[in-house]
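Let me begin by handing over the structure; questions about it come next.
Here is subunit A:
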Amino acid sequence: MLKLSLASQLIHFGAALLLLTAFAMLTQRRVLSLVNLFAWQGLILSVSTAVVAYSSVQHHLYVSAALSLLLKVILLPLILRRLLKRLNVRWDNETLLSVPTTMLVGIVLVVFAFSLAQPIAELSTSIARSTLGIALAVVMLSFLMMITRRKAVSQVIGFLAMENGLFFAATSATYGMPMVVELGVALDVLVGTLILGVFFFQIREQFDSLDLQHLEQLKED
Partner candidate 1 sequence: MNALNFALAISETVMAIALAPLLLGLVDQCRAWLQNRRGAGLLQPYRTLRKLLKKDAVVAQTASPLFRASPYVQFGAMALATAIIPIFGTHSLLATSADTIALVGLFAIARVFTALAAMDIGTAFGTLGARREMMIGFLSEPALLMVFFTASLITQSTLLPNIVITMTSHELVIYPSLAFAAFAFVMVLLAENARIPIDNPSTHLELTMIHEAMVLEYSARHLALIEWATALKLLNFAAIGLALFLPWGLSAPGDGGLAIAASLLIALAKLALFCAVLALIETMSAKLRIFRAPEFLGTAFLLAVLGLLVHQLLGS
Partner candidate 2 sequence: MALWCLLLIPFLGALVLGLFGARRLAPEFNVAFSFSTFVTSLVLTAQVIREGSFLVGREQFFVDPFNVFLVALTAFVGWTTSMFSRPYMRIEEHHGRVNRARLRLYHSMYQLFSFTMLLALLTNNLGILWVAMEAATLTTVLLVSLYRTAASIEAAWKYFILCGVGIAQALFGTILLYFAAEKVLGAEGSTALLWTHLNAIKGQLEPTVLTLAFVFLLVGYGTKVGLAPLHNWLPDAHAEGPTPISAVLSGLLLNVALYAVVRCKVLVEGATQSGLASHLMMGFGLLSVLLAAFFLLRQKDIKRLFGYSSIEHMGIITFAFGMGGPVANFAALLHMTVHSLTKSAIFFTVGHACQKAGTQVMDDIRGLLLVSPTVGWGLLLGTLAILGMPPFGVFTSEFLVITTAMRDQPWATPILLLALAVAFGAIFHRVQSMVFGATDLKPLPHPPALLPVFVHLGLVLMLGIYIPPTLANWYRLAAAMIG
């Protein structure tokens, strides 16, 4: 087996942490903790991006790292915390599946994601190539989280976490997307979050709660 460089060890470590946070988010019921976890995830992402940038001498990745630091560690958690305070949301009291079941499903998903990413990772020249599976796993876990959550806010956090996974995939599989794309994506995410924020208020105004069970009126009967 090849001896891994320090950078690549660091990245692997970051990836593992990322997966850990994803799992933690899957099990976490407190919404505020979810936001914190999201911020941590952002931080890990930003650091590992910076490591990749350093080791591969891809300067534009520094910008990406900075961007994600700004957006995902500072701005978005800030907005979310504010929202939570204003909306007075604490608990995501019920999930659709029990936590152990969710975990089990999550593990299956991780295995699936890894096996899926394996042939691709082989082709990668990036130093972070084996982390592609982890990125895919994070995306899938976030997807699972969105499915199992009943609160609008946690669903949105799931959505943002999925975005993190994608971002990680972009840096790990390749050395990041072209700058203009990254900027666009970041803008979209920011605007999206803002719009969702507006939505929270509208939902609360209409239904007096952020429970998604109120949003089940439009259906076939």
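A quick word on the picks: all candidates are chains of the complex that A comes from, given by their letters.
The criterion applied here is as follows: a contact is a pair of C-beta atoms (placed from the backbone, for glycine too) under 8 Å apart; a residue touches a chain by one contact, two chains touch by 3 or more; residues count from 1.
Here the structure is a predicted model, which is why all the values come from computation and not from measurement.
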item: Selected partner (touches subunit A in the complex), from 1 or 2; value: 2
item: Candidate 2-touching residues of subunit A, taken from the complex the two chains share; value: 58, 116, 119-120, 123-125, 136, 139, 143, 146, 152, 155, 159, 162-163, 166, 169-170, 173-175, 177-181, 184-185, 187-188, 191-192, 195-196, 199, 202-203, 206-207, 214-218, 220-221
